[in-house]
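Heads up, one of the protein chains got dropped from this complex, but the rest are sitting where they should.
Chains here go by letter, A and B, matching the order in which they are written, and residues are numbered from 1 within each.
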Amino acid sequence: MIKLFSLKNAKKDGESPKTGTQKKASAAQLRIQKDITELNLPKTCGTEFPDPDDLLTFKLIICPDEGFYKGGRFVFSFKVGPNYPHEPPKVKCETQVYHPNIDLEGNVCLNILREDWKPVLTINSIVYGLQYLFLEPNPEDPLNKDAADVLQNNRRMFEQNVIKAMRGGYIGQCYFQRCLK
Amino acid sequence: MASPAPKSPEQSEKSRKYDRQLRLWNDHGQALLESAHICLINANALGTEIMKSLVLPGIGAFTIIDGHKVKDEDIGSNFFLDSDSLGKSRAQVTTQLLLEMNSDVRGDFIDEGPEQILNNSPDFFNNFSLVIACAMPEKSLVVLSRKLWELDIPLIACRTIGFVGHIRVQVKEHTVVETHPDNEKSDLRLDKPFEALKKHFDAIDLESMDLKDHSHTPYVIILYKYLEKWRSTYGGDMPKTYAEKEEFRQMLRAGIRKDEENVPLSEENFEEAIKAVNTCLSPTIVPSGVKEILNDNNCVNLNSKSTSFWIIAKAIRDFVENEGDGLLPQKGSLPDMVADTEKFVSLQQVYHKQAGLDVEAVWRRTLQLLRQLGKPSDSIPEKDVKLYCRHASELCVQRGTCIADEYDPKLLNVNEIVESLENPESFMVHYVMLRGVDKFIDEYNTYPGEFDDHVEPDIVKLKACISKLLGEWGCGPVVKDDYVHEFCRYGGAELHSVSATVGGLAAQEAVKFITHQYKPVNNTFIFDAVSCTGNTFFL
């Protein structure tokens, strides 16, 4: 226990202790540096930091080497807020993609990005989660219902649609930009 | 572009002002609050802190009874006195400054002590919804408590000395429909499905579903289907023991669909079903607490004075014995669960519809009872019956004791005191000290230790008071001297922050009594500001 009264009374008269007067890095910042240092990217993934001094804003690029999306190149933007890791980072898909779990606005349906996020999870967990979405698109709980229906009822057609979309072209009414590597 | 605003009652200024609390006790709770008239005896720091937490949320009206003139000590601890109020009527100044906080509230005061009022105008208290008494001396508290006990008006008596606070509520009988339990139990009826529910379940065939439907079927249906399977193997009972439940979970696990390589797919609804085995497979019954209420004399034998709580309770009792087939009315709600919209909403609809039918039945029985009692049929609105049915499994009736009985050694619950004192962690010792202080004041007309040069002699006197008290109760000398010293150190000091804590606590109990929502404390709470915790006792 400290005894504030006598301590602080004394302190007022004398010199105050020397502390660094610069602001310390925020807890979110310390944590993201830790996360990044421990980031273990699979060989299909890369990162881009538009400003290397800002570790809270970056892009993740996934180039799947197997599955439906082999040969594609998909960019996700990460924004880590001041309440990280209490709150998850905001992740959006910047590449238009024909995918049951990613809608045309770039919203991604991945449980750990919303309802199942916990402070013990890291950027690494999200990277692996996103990578898995490309290997195993899940038609059961879709965001893009059309894509999910096709995947469920006609896998071949889904495969063709993915390739068509990645090459750049229309699927139904919707135009997808080319995103091949 | 901007469409006309829909007519929403929530838009009114009042509901915007009270928005944050309406989310806790709703508009009907607020209406009760706004029609309440509360009497405060003694506007010391504790008294005004209680009133603050009642004026802000908008009680209808208050009356302050206080014969004191404002002293410096009052100004130093009471926020609702300013430096100009020295020598003025404490009742008047505090009434005025409390009213400043909320223009919706009416307030008046009587510049007399409670003793005079009790003597001169015994009917004065008849019309209050609730009376709060702060730091009242033993003798007048006993008279007041008897009076209010007779009148059946709730009384909250409280005080603080130094780091110790004491709240005592007195109410003959208090009934609560909306107790707002932290974990509300759902009413799924898997063991005793009503007809429409059984029909709904029977129309579903899990086996023939495609994967998408299979993984989006609410777990309630899954549990029912596997219960049927279970029963076909093991007979009528649901799994009861841990081993049986584990086996049942295994059955559920085996029901998860598999892929081409025989690896189980991820079916969240099955995972939910497995988790729900513990909570959802207990037999549907009338909870014992509710059974007691339905068998209560007040329920079984209604009379012209019966409150609507008991009339509806009787209607529910009749319902249980007749169309309810031994069960309470259906709650009509379904917790959220993994499912697609159609399967969830249609199941919800089945429960909801049944709840509506049950409300109708209870409502019919209520009207019948009102007729029998010779009361007008509009004396209980249908929406009250609906609310009651929704919460029928959580009803609560509390019965208290009269404060005056505590001051009669023959009627005091000495057992509770002796047993609690055996626990060194218990704050019962504070209660004993406070009672000793009562005795001291009665005898010497000051607080023990009130004057700096009297602390040492007061320690001896207070010790004597305590011994006498314990002797009257027939207990040994079980209180350590340390506590006697500590209470003489306090010298009756009222620490503002301690009074503010007890004030907030007491105010919330008052809100519970008035709104008939949430369970009040029954009946004594001792707060210890040193450890920042408290204990509840029944005296």
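Side notes on the structure shown:
Criterion: a residue touches a chain if its C-beta (ideal position, glycine included) is under 8 Å from a C-beta of that chain, and two chains touch if they have at least 3 such contacts.
Definition applied: contacts and distances are computed from a predicted model.
The unshown chain of the complex is recorded in UniProt as "NEDD8-activating enzyme E1 catalytic subunit", chosen from "NEDD8-activating enzyme E1 catalytic subunit", "Enoyl-CoA hydratase/isomerase domain-containing protein", "Ras-related protein Rab-15" or "Transcription factor IIA subunit alpha". Within the full complex, the residue among B:A31, B:M101, B:V300 or B:V460 touching the omitted chain is B:M101. For the chain missing from the display, the contacting residue among B:P57, B:P329 or B:G400 is B:P57, taking the whole complex into account. Across the interface with the omitted chain, chain B contributes residues 1-3, 5-6, 8, 10-11, 13, 16-24, 45, 49, 52-53, 56-58, 71-73, 75-79, 82-83, 86, 100-103, 162-163, 167, 179-182, 216, 336-337, 339-341, 344-345, 348-349, 352, 449, 455, 482, 485-486, 489-491, 493-501, 503-505, 507-509, 511, 518-522, 525, 529-534, 536. With the whole complex as reference, residues 1-5, 7-12, 16-31, 33-34, 36-41, 46-49, 52-55, 82-83, 85-87, 101, 103, 105, 107-109, 111, 113-115, 117-120, 141-143, 145 of chain A touch the missing chain.
Note that in this section only the chains that are shown with their structure count from here on.
For the pair chain A and chain B, the distance between C-alpha centroids works out to 46 Å.
The touching residues of chain B, when paired with chain A in their complex, are 211-212, 215-216. Chain A makes touch with chain B in their complex at residues 139-140, 152.
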